[in-house]
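Of the protein chains in this complex, one is absent; all others appear in place.
Labels run A and B following the written order; every chain starts at residue 1.
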Amino acid sequence: MVNVNGKNGARSLIQARNLDKIYTRGEEEIHCLSGLNLDVEKGEFIAFMGPSGSGKTTLLNLLGGLDKPTRGSIVANDIEITSLSENMLAQWRAENVGFVFQMYNLLPVLTAYQNVEIPLLLTSLSKKEREEHIMAALELTNIVDRKDHYPSQLSGGQQQRVSIARAIVSNPLFLLCDEPTGDLDRKSGDEVMTLLKNLSEQLNITVLMVTHDPKAAEAADTILHLEKGVLIEGKTVK
Amino acid sequence: MPVPYTYSLNSIKARKSSSAIAILCIAGVVCVFIVVMAMANGFNKMLKSTGSEDNVIILRKGSSAEMMSIISKEQYKAVGDIMFIKRDSEGNPLVSPEVVVVAPFFHKSTKTNALGQVRGVLPSALKVHPQVKIIKGRFFNEGMYEFVVGKNAANMYEGLELGKEINLGGRKFKVSGIMESGGSLYESEIWCDLKLLQETYKRPLNVFSTMFVKLNSKNDFLKFKEMIDKDPRLNFDAKTEKSFFEEQSRVVTTLIRVLGFLVAAVMAVGAVFAAFNTIYTSFASRVKELATLRAIGFSQESVIGTILFESFILSLSGGILGCLISLPLDNFSASTLNFQSFSQVAFSFDISLKLLLEGILFALVIGVSAGFIPAIRSTKLKPAQALRET
Partner (left out) sequence: MKYLFLLKANIKRKKIRTFLTLGSYFAAFLLFGLLAAIQSAFHQGVDVAGANRLVVANKTSLIMPLPLSYKEKIAQISGGKNVTFASWFGGYYQDPKNFFAQMAVDSETYFDVYKEFKVDKNQFLNFLKDRQGCVIGKKTAEKYGFKIGDRIPIIASIWGGVWEFNLRAIYTGTKPEDDLTQFLFHASYLEERRAWGKGMVGWYIVETKSPDLTYSVSKEIDRKFSNSSYETKTDTEKAFALGFVKQIGNIELIILSIGAIVFVTLLLVTSNTMEISVRERSGEIAVLKTIGFSDKLLYFLTISESLFYSLSGGLLGMLTAKLFTLKGDPTGGFLPAFYVSSNQFALGMFLIIFFGFLSGALPAYRVYKLKIVDALGRI
């Protein structure tokens, strides 16, 4: 069960303790996160909400090992990622995290298929095995028919589905999604949310998602609000 | 509505490093263009001005260089009597007996001794060689150990400045003047008094190397040559000064023409690639920005205008910079070997105002046409599409 008070004794999948993140801009110090705690169990689907500038992206960056907290620790699957070197972090990300961005961030020069292949290049899989994984991911995200298209030939919703396929293809520990529907219309947005929900429910994939859209947040099991640098529990569906 | 020109200027300023590289690169292109052309111009000038068609050189048959030729005083006298030779106001034929030797001088740029051609003449030789002009000092005085040094020889060798003394065959000669002859081979030579040169080199006074003769008209040459050929006392070759010097420099000419052209052609291609590449690259990465201008409401034409204006400014600056860099090379002296006489010949780089303007024009043509591709591309792209391109 998700927990934000840092009092969970047992080892959960993700365990963040006393996270501080302070940005310095010249003289000025911005206290973005202060003493944040979070415990996430496998298979949970969590939505983070909060006003613009509250630090949601910052939190995802820390959880994904893209940035380091000023203080505090994050342990994911028994590995303390806050103490890993840059190189080890890169490897850790490759094995454990799938990222989905608001702007999709597909490589424009590669086809959908090739975009999905990228994370697998970092594994030791053979070409044949890679193909199997890619096709499976594309089928799950229902975009197989567009596999040879370039991003510029796809709609926003389709691009986002390709980017979700890319995020899950290497079978990561958890997905981090930063406003995955932020750039989409209602219909495409709903499709993406249904997809994420299915992945979470049927494949038991852990999903951590930032969103501004209350309707999108409803798809999640838990909604957490980020306020004044800490998480506050919102409604719980289950 | 045109895009304000300050946008272009600001954009150049904002992209300091890529603007600087574009300007530098175009400057390099222009500099190379000017230097290569200046070399070609200087060289052609030397060839063109070397030798007139009414001057005839007379050598012993079979001599490939002047210093190999031998002419006796009797033969010299005999030639003077031939018709068709121009005469001065006192009725003397314009015939110049000359002695040619080579002597080692210290070559400034290769830092070794190189052979320079030394020519002993009578003071009256100037009547036969009217293109020779003294630009500094004066002609040598008869009977004085003095040198008149060709402009290029003065640049090429150490110690041949006006007023300096230099050793030749154990005698000290003083440089009394610097001469010019419209860029001809004589500018690579050193002239002095005929008799003193013969003495210094322990040559008999009644033997010369060659003779130069001025004809009444260049049309008389064939008739004059026939008389020489017919005369049993004279085993001579007569050639016009022009064709003789052309023969002398045939190897050098071919080398410079062929190699110079070859290298210049490849360099020009390379330079064009370079300039194109920088200008093109700097715009191609800004398709999005240009599309934004379009989206705001500027017309296609005015966006194209902006790009062309900006590349115009860049190439103009590059062109001017290139001219400034190449300017100090004006009159720079290039020297090489005359493969016939194994002495040094030199010619000067000739950078004219016309050449500088051509250089700038060259820069503008390359620069502006390189701007054209991205300009046209930016119009083909619909703004909406371009904005989505990453």
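Convention: a contact is a pair of C-beta atoms (placed from the backbone, for glycine too) under 8 Å apart; a residue touches a chain by one contact, two chains touch by 3 or more.
Everything numeric here is computed off the predicted structure, so don't read it as measured data.
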The listed residue (B:Ser18, B:Asn44 or B:Asn331) that touches the chain absent from the view is B:Ser18
Of A:Leu84, A:Ile118, A:Val144 or A:Leu173, the residue that touches the missing chain is A:Ile118
Sole touch to the unshown chain from B:Ala78, B:Ile134, B:Leu162 or B:Met267: residue B:Met267
Given A:Ala94, A:Met135 or A:Leu173, the correct residue touching the omitted chain is A:Ala94
Given B:Ala78, B:Ile134, B:Val207 or B:Ile373, the residue that touches the chain left out of view is B:Ile373
Note that subunit A touches the chain not displayed via residues 61, 64, 66-67, 86-87, 90-95, 97, 99, 101, 103, 105, 107-110, 114, 118-119, 121-122, 127, 166
Logged for subunit B, residues touching the omitted partner chain are 18, 21, 24-25, 28-29, 31-32, 35-36, 39, 61-65, 67-68, 101-102, 107, 109-110, 112, 114-115, 250-251, 254-256, 258-260, 262-263, 266-267, 269-271, 273-274, 276-278, 280-282, 284-285, 334-337, 341-344, 346, 373, 390
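Criterion: only the chains that are shown with their structure count from here on.
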Subunit A to subunit B, mean C-alpha position gap in Å, rounds to 71
